[in-house]
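Missing here is one protein chain; the remaining ones are kept as they sit in the complex.
Naming follows writing order (A, B, C, D, E, F and G), and every chain is counted from residue 1.
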Amino acid sequence: MARKDIDYSKYLRLEYIPHIWCPGCGHGSIMKSIIRAVDELNLDKDKTVLVSGIGCSSRIVGYMDFNTLHTTHGRALAFATGIKLARPELNVIVASGDGDATAIGGNHFIHACRRNIDITLIVFNNFIYGMTGGQYSPTTPVGSYASTSPYGNIDPSFNICRLAEAAGATYVARANVYSIAQADNFIKKGIQNKGFSVIEVITHCPTYYGRKNKLKTPADNLRWQKEVSVSIHRAKKMTPEELEGKIITGEFVNKSEEEYTEKYERLIIEKAQGKI
Amino acid sequence: MARKDIDYSKYLRLEYIPHIWCPGCGHGSIMKSIIRAVDELNLDKDKTVLVSGIGCSSRIVGYMDFNTLHTTHGRALAFATGIKLARPELNVIVASGDGDATAIGGNHFIHACRRNIDITLIVFNNFIYGMTGGQYSPTTPVGSYASTSPYGNIDPSFNICRLAEAAGATYVARANVYSIAQADNFIKKGIQNKGFSVIEVITHCPTYYGRKNKLKTPADNLRWQKEVSVSIHRAKKMTPEELEGKIITGEFVNKSEEEYTEKYERLIIEKAQGKI
Amino acid sequence: MKVKESKFISGNEAVAYGAITAGCRFFAGYPISPSSEIAENMSYLLPKYGGKFIQMEDEIASIGAAIGASIAGKKSMTATSGPGFSLKQENLGFACMAEIPLVVVDVMRGGPSTGAPTSPAQADILQSRWGTHGDHPIIVIAPTMVQEIFFEVIRAFNLAERFRNPVVLLIDEINGHMRAKVDIVDESEVEIWHRPKPENPVGWKTPYKRNEELVPLMPDFGDGARFNITGLDHSETGFPTGDPKVRQQLHYYLRDKIEKNKDKMIKSEYLNTEDAEIMVIAYGSTARSAMRAVEVLRSEGVKVGLFRPITLYPVPEKEIFEVCENVKKIVVPEMNLGQYVLEVERITKGKIPISKVNRTDGEPITPEQIIEAIKD
Amino acid sequence: MKVKESKFISGNEAVAYGAITAGCRFFAGYPISPSSEIAENMSYLLPKYGGKFIQMEDEIASIGAAIGASIAGKKSMTATSGPGFSLKQENLGFACMAEIPLVVVDVMRGGPSTGAPTSPAQADILQSRWGTHGDHPIIVIAPTMVQEIFFEVIRAFNLAERFRNPVVLLIDEINGHMRAKVDIVDESEVEIWHRPKPENPVGWKTPYKRNEELVPLMPDFGDGARFNITGLDHSETGFPTGDPKVRQQLHYYLRDKIEKNKDKMIKSEYLNTEDAEIMVIAYGSTARSAMRAVEVLRSEGVKVGLFRPITLYPVPEKEIFEVCENVKKIVVPEMNLGQYVLEVERITKGKIPISKVNRTDGEPITPEQIIEAIKD
Amino acid sequence: MMAETKEKKHEIVIIEKNCKGCEICVEFCPTNTLGMHMGKCVVVDLDKCIGCKMCEIRCPDFAIFVDNPYAENFKKNK
Amino acid sequence: MMAETKEKKHEIVIIEKNCKGCEICVEFCPTNTLGMHMGKCVVVDLDKCIGCKMCEIRCPDFAIFVDNPYAENFKKNK
Amino acid sequence: MIERYEIRFAGSGGQGIITAGIILGEAAAIYDEKFAVQTQSYGPEARGGASKSEVIIADVPISYPKATHPDLLVALNQESFDKYSKDVKEGGIVIVDSDYVKVPEEVEKKFKIYHIPIIETARNEIGKIFVVNIIFLGAVQEITGIVSHDGLEKAILNRVPKGTEELNMKAYEAGIRLAKEVK
Partner (left out) sequence: MIERYEIRFAGSGGQGIITAGIILGEAAAIYDEKFAVQTQSYGPEARGGASKSEVIIADVPISYPKATHPDLLVALNQESFDKYSKDVKEGGIVIVDSDYVKVPEEVEKKFKIYHIPIIETARNEIGKIFVVNIIFLGAVQEITGIVSHDGLEKAILNRVPKGTEELNMKAYEAGIRLAKEVK
């Protein structure tokens, strides 16, 4: 799908391009993945809503030509839940950083998973708080340096996909910006899933994470992604020791369960109005 | 262990007994379990801290003769984290309702699991917000009635133990107040575990949950617990259909991983002070 | 006015019925005493009208979802009490900044902190004005009678929609739980406002272009305009800007939207004020004690009046100044340690002695206490 | 005073160094511009002194952990900016109610909402006083110079500990990021206060029994006293109570602890005020612009003075009243739309014309603007 | 030993002020030793008691103790 | 067809204002077609280009397009 | 014309004290078309504990909604009686449960006191403890006439759970009868 000639400009607000992201920041690549996925699905731009919180990744809403909403830090899913429930006919996509989604926004994350409301969450996981200058996040690898872990980070990381699965999301996948076609594909499938979908995309922050952790150039960061990634299929054949430090990519959950707004219509509205 | 003659009064502030819980409320039984566990372990009361949030269950701190802290709704684990990190020599136990721990407190819950800090969390899961008058909680079963689900609840429930496991807790178990000896045992093992422990104890709120869901008497509620519970061993041999509506009890995680405050000492303090 | 139904209901229930009449079709909340009956009634009523009720994971998410639903075009409400009101402050500021219509109910209880969850208080007054960071525009209404609550909720929605601004409705444990007969009327019987929108929303690119009342003409999401909403300083387009001029202008607009329209927002009641030599200024349920005090003292020939601000913010400065101009004493009873009295002090410029009547022990201020202060 | 080291550091760094000297040994935070350097410096410094730094999952957890650590006996701090300050309000109220020593730093940026994250503002002033629900006691300090920040942090800790009350330290983006030479001194060189405790904590059962300054004598957790701490209304024992008398007493204590000790909390600077005919009242970094304005105008012979409240709350009412008693005009410059000026208006009883100088465009108020207002 | 146990009656202590009348003890007593009177638990037939302590363990209110030397402590306060 | 592709040079469009000089395209171009000049990406040797579009796909900034008829759209604004 | 009639019901949680207030208020306000307000107070967020409900009834709009000197007190237990009887207006009416409340002699003279076996009747005659409140409402109606018999009946039927109407009517009548007996 990635090889087709695609008119990115159709989904962008060109007057705001170039975007503010640093040279080589992976967030731009994810935005392109989203465009390709949305283009493939032919979503109606007028009926598509893109919601974000606060962070470098969250700035994506300024660039994409949808109904866009830049909320408060960590709260995008709460706002999105209101939008979706109020107008179930809208396509609702949420873009969030690792900090936004799993630090301050962790509670909304697990609860959106639990409700299985038809929203697609794309987590831009760069293992760091980019916007505020490179402090460690709940996904920063143990031992890494950040501006608040001058002695090396000791906090264990979240496995975002595992958490999403345990909380009840019905589509859960992990990709990275190195294997960009896979990201396109997972985002597409996430949007197609009628229910709550989480697509974690491993990306990079050369400016902060890279600089502090010996991944100097953007290309170094991409190559690192390639090195540490293992597909879910291969991972199954590997021992825990071999998997140490690896990041598993692939689809973890893809199941069908009744979606929240549909259930609301079927079980609450109809009952209240005496139809059932 | 439960059959030994035990001096409950030793751990209680007798001047506040009888407690405020309704007739037959399961919270009292959990308090007794905690006493038996603590007694067995011979914890030093002066060095033991019991922290809670807000809710019927959280009122436990008023009755137990430890250093007790009744914080704000949902935030007990955050306060407890500060206490433990400031004074690692203290035993820190947190008591929390299903709402307190997994609704408003959900984020602190998963992050405490992730950090693996040596705190023991006991979740009093009665499937409802007792204190505020019986609104549905994140664990209220689908189809149940509550004061805010007059048409029956449609929100899928959290599996608290699964969530704890996915988030990284090193001891995770579920008991109920029917099989009270198991609860005693899990609480004891949770306290013994050097790391973050979650013990979910299924309990009952006859006043709200029971009344609205055809479980009239406290005894009805206890019998219901017996009916729906399946041990982890039996559950392994059951099909998903057979497990529908069942609650699995047992130990889900019991592993050893370096604890947060120890790691802090070993990797941060020592490094900062140039000892390593 | 055609009464649809008369019900013996509490103030909290009246909030729910009023909201339905006002056209509210979305409620997101998280239970907390003494406000929970609002959520409970909304969970029952809304689906009957095709509206949606959702119980979110906490108060932050509740106001977030309510704002989201409003952005998607629904008249939207959330309700809480002190601790939850504190938690909602950040997103309340977002709604102020992004100019999203919203009604936030705070049923006040004893504070600070967990305080006295089932006891009345009026101690969130200044918080309702200043609780979120940054200068922000806000409208605060504090009704007194149960029937009035029904109509003031409607007015709250009208102001929220007309001025695209959050409106805080302050109830207290007393009038929230007090029951009285409420005449419920249909929307056809009352004035109902809807948010200003551009004539043709399709392709509309300037959601913050303002009408003559300084209110932005903003389409709803899904209306065919693909614009941006942000909590950052933004221009008419809704996109962030670093231009100091545009930023300053935005903050002036937000202030002036309230300042210049305040006559459309302010509502007060005057009881025996014309010839009064002593003026009681009271709001919310404490005003009922004040009414009783005035009743009793007037029957004794004491020239006392009651000024009852129903809109607390914007502050009825002119009204307070004028009504107090010729009095010898002002009495301000509040179930707090003295909050709105600070506004009264400021407005009356220290010219007239002010007697404060306060209590925060969880008991209502009695008419006797007020009478005593008046006579003192 | 023996200077340990002179460093060219920012106000945010000075906060960290001051905290270390004050004896702070615990910091919990969540990054946010423009406060993050405080956390960053604490993460580096604390472990060197055997203290603990933790980055929590959000601001609510941060203040929660900080309070917990304080209860366990550590001098404790958290730092944030507007949006985070809004989120901390509920737990800040808990600390007020439970009387837990704590320093909360708010490095103010443009608001409301996300506003202008890297631009200066002073728009959280009234929030710092009224942000949490319920009447609550609070101390707010707003230093100006970078060196002063270092010492005021120490004073903040001293007040927090001595009065067992949270102290809010308001910095702004300008003095938070501004660098200047700071003389760092050891704890032996300054006055250091520790929280009052009972003489023998073992078995102590009345943690809210007060000393002559109305401050509770509370042991730390682990000291051998097994008592209870709650955010509910409580008696001397720390256990919840429904007794109206005890509740009222508690609220009076909380108020009077500040009210009766305010002379020990208030600190202000007077610059050319003695013969001044025009008084500028300014705080935080805006006071530097005001100083310049006074410098320039005095050199032109204009009789202008500057009153600089360093403690904003409790409000230096007497001081403001007196310093303004004989002036013809008051000028209050603030990087907000007019907040502290409301206090000045109230205190000076409308007797003296007040000129407000405000801007919220993300740029500092210049000396020229103030000069203009003075001359106007 | 066995003989002795059989002969000796079990000592059931009911702390009336603690009992909230939830009836859990009554319902779970395997021998119908217990019953309710005026909303409180009472011993109906002590002879039936086998000392299994089920009532003590299940009572959420520290209101019933069987052969528990510490039961008296609950009588002291208030 | 094959012949045609081989003969025809690929059209590489670089949107200079968008390029931030991250060098990702340069590093991942399999044929060393691209290089840097004054902090921006430039075509060093168009003949080498095999039209694999790796550069276009990897560029995070909408700054390089290969045989993409829509590339022109990015030149229009500003 | 009633300018202001103050009523207070007091007992413990679970005795339907609050519901009784609501029913009485509704009877007055909706069915009798008077003015009425009902208020209540809970214990400190506790379950059970003390419970109090007040109703003010008048022919004119009501200002202060709380009872300061009740014209009528119903007290179901000693604690309630001890706490609240002193507020009752001189010569006011006090209805107590005869089994649970002991009235000191000197107090007996100050008020019109009616001793009625409310709880015992609920338990033994009607067989359901939850009708306690309806029984005393019947007594209140009979003794004070502050609301109409029909109005109160309608209000009861409107507020009790479906399926319990008959039982509650029996309780209502029992209350009236008991009151007549002691009147």
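Convention: contacts are C-beta pairs under 8 Å (C-beta built on N, C-alpha and C of every residue); 3 or more make two chains touch, one makes a residue touch a chain.
In this text, all values refer to a predicted model and were calculated from it rather than measured experimentally.
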item: Hidden partner chain, touching residue among D:Met178, D:Leu217 or D:Val357; value: D:Met178
item: Omitted-chain contact residue, chosen from D:Arg288, D:Arg346 or D:Arg359; value: D:Arg288
item: Touching residue (missing chain; options A:Ile6, A:Cys22 or A:Met64); value: A:Cys22
item: Residue among A:Thr207, A:Asn221 or A:Thr261 that touches the chain left out of view; value: A:Thr207
item: Residues belonging to subunit D that touch the chain removed from view; value: 6-8, 33, 116-119, 146, 174, 177-181, 285, 288-289, 291-292, 295, 364, 366-368
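Quick note on the criterion: only the chains that are shown with their structure count from here on.
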item: Partner chains shared by subunit A and subunit E (touch criterion as defined above); value: B
item: CA centroid of subunit D to CA centroid of subunit F, Å; value: 56
item: Geometric centre distance via CA averages, subunit G-subunit F, whole Å; value: 87
item: Touching two or more other chains - residue numbers and ranges from subunit F; value: none
item: Where subunit B touches two or more other chains at once, by residue number; value: 21-23, 25, 70, 72, 104, 106-107, 111, 131, 138, 151, 155, 264, 268, 271-272
